[in-house]
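Working notes, structure below.
Just one protein chain is left out here, and the rest sit where they should.
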Amino acid sequence: MRRRPFSVFLLVIAIASGLVVLLGYWINLPALATLRDLFVRWAAILAGMAVLVGILNLLYVHWLKVSQPKPGGAYSLALLIAFVLTFLVAIVDTPTGSWSLWIFRYVQLPVEASLLALLAITLLVAVFRMLHRRFDWFSLVFIGTAILILVGSTYLPEVNMPVLQSLRTWLLQVPTVAGARGILLGIGIGVVATGVRILTGSDRPYEG
Amino acid sequence: MIIGLLLTLCVFSYWLHDNALFRLAIHIFIGATAAYVTAILWFNVIWPQVLHPIWSGNLKNTLLALVPLILSILLIFKVFPRLSAAGSPALAYMVGVGAAVAIGGAIIGTIVPQTLTAINSFDLQAAQTSGESSWITTINQGIILIGTLTSLVYFHFSARQKFNQPPARAGWIEDIARIGKIFIAITLGALLAGVFMAATAALVERLNFLSQFVQSLISG
Partner (left out) sequence: MDSITCLTCGHLNPPDNHKCEICGSPIETQDSPIDATKSGSQSPNPPEDLSSPHIPGEIHGVGGLLGKASLTPAQQAHTRLLKELIAGEGTTPTPPGQPKMRANNLLRIGVGSVIILLILISLLVELPFFSPPELSSETLAARQLIYSLPPGAPVLVAFDYQPAYIGEMSRASQGILAHLMAQQAYLTLISTQPTGPALAELLIAEIGRYTGSVYQAPEQYQNLGYLPGGASGLLIFSEKPHQMTPVTADGEPAWENSEVNQINHISDFSLVLVITDDPETGRTWIEQIGPKLGDKPLVFVSSAQAAPILQPYYASQPQQLQGLISGVAGGMAYQESALFFLNNNQAGVPWSTYSLALWAGAAIMILGVIVAFICRMNEEDSEPRSGGMKP
């Protein structure tokens, strides 16, 4: 019972702020437009601060692993050292300074790009395993389309493949557009439904 | 460049087996990225949008900046489990505004234009001005319309439960969804090809980097 007024308070905040922004799309009132712009701007700034909160949480978790000896504490120490060094450089040299960009180019880029590079091998293995477990019309159409697009994207000069390339172009411009449009409309309807549930109080992801 | 090479090799070692070098590389990467993002946040959000307006002495700017400052401080309480309820008002505000922006964008940016396209796509006059055969246009647009509708039906998950039977969609919905499944399979196949192409580009780029480093060592 003690929790209930607080829940109502949260609900009022969510609905009031959301309605002001939503009405601003369709009702042309200068005062409403100003209020809407203010609310949206504050929300955008808050979203940036939320990223900072996430980083603070990350540091807190890894600090606990280092200060209270736990498995993986050495890795956490490496993380914290990397954080401190990079932060000092980026703050002094600014994020687009030469030293900051050096760290970005030779520490962050190689690791991220390498992780994505491994995905190429993982995807091929996943295709093998998928076909082994499930060999039906859906799988064949799925893989067949992928193969056609991969082969049709490249051009061997000695091998003239106009049919293959025309088929690839048609696949990308007709059935793929159809499926993608269905997916986009489905996403749009889902977004509206979820948003309405939040603005009517049926969904309250901010509690707890 | 040597650091980039070493980190690349550490990550690639995961291809053989999970190991300490891979984990070390990942932790260093996470630390560096988190620090860079924090610095960006300071220069682009915290100082110019929150602290500088308060520092500047302008009363209106100060008052306007106090709201995000207070909400941001409340949000920090979310890190501590016992005090996390204090951050809920800030979260509620973000969720409310975010939901409204998403609804507006979805309706104005996707649902209405894409639905109008499905209606306008049978404009044969436009096809003639573009030089395309009207028959080909009609057939292609018909396929797109059928594909769009059947794909939407495929994602319809309402079902009836009959006595002593598991819940199932109506028969006619199931038949239409089967057609939509083909279009979804083609679209997902195109996405798979796209993901593989992106990953392959990354693999080629990394191996190119490695080979250039080796070549530079050989050539001195």
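Worth pointing out:
Per-chain residue numbering starts at 1, and chain names A and B are given in the order in which the chains are listed.
Rule of thumb we're sticking to: a residue touches a chain if its C-beta (ideal position, glycine included) is under 8 Å from a C-beta of that chain, and two chains touch if they have at least 3 such contacts.
This is a predicted model, so every value here is computed, not measured.
Among A:64, A:88 or A:121, only A:121 touches the chain left out of the display.
Only one residue from A:8, A:29 or A:140 touches the chain missing from this view: A:140. Only one residue in the set B:97, B:153 or B:176 touches the chain that does not appear here, and it is B:97. Residue-wise, the contact with the chain that is not shown comes from A:44, picked out of A:12, A:44 or A:189. Residues of chain B that touch the chain left out of view are 15-16, 33, 36-37, 40-41, 43-45, 47-48, 97-98, 101-102, 105-106, 108-110, 113-114, 116-117, 120-121, 123, 126, 178, 187, 190-191, 193-198, 200-208, 211. Residues of chain A in touch with the missing chain: 37, 40-41, 43-48, 51, 94-97, 100-101, 104-105, 108-109, 112-113, 115-116, 120-122, 124-125, 127-129, 131-132, 135-137, 140, 143, 146-147, 150-151, 153-157, 165, 169, 172-173, 176-177, 180-181, 183-184, 187.
What we mean here is this: only the chains that are shown with their structure count from here on.
Distance between chain A and chain B, defined via averaged C-alpha coordinates, is recorded as 4 Å. Against chain B, the residues of chain A that register as touching in their complex are 6, 9-11, 13-22, 25, 38-40, 42-43, 45-53, 55-60, 72, 75-76, 78-87, 90-91, 94-95, 100, 103-121, 123-124, 127, 138, 141-147, 149-150, 153, 171-189, 191-192, 194-196, 198-199, 205-208. Chain B contributes residues 1, 3-5, 7-8, 11-12, 14-15, 23-46, 49-50, 64, 67-68, 71-72, 75-76, 78-79, 84-85, 88-108, 110-111, 114-115, 117-118, 140, 143-152, 154-155, 180-190, 192-200, 202-203, 205-207, 209 to its touches with chain A in the complex.
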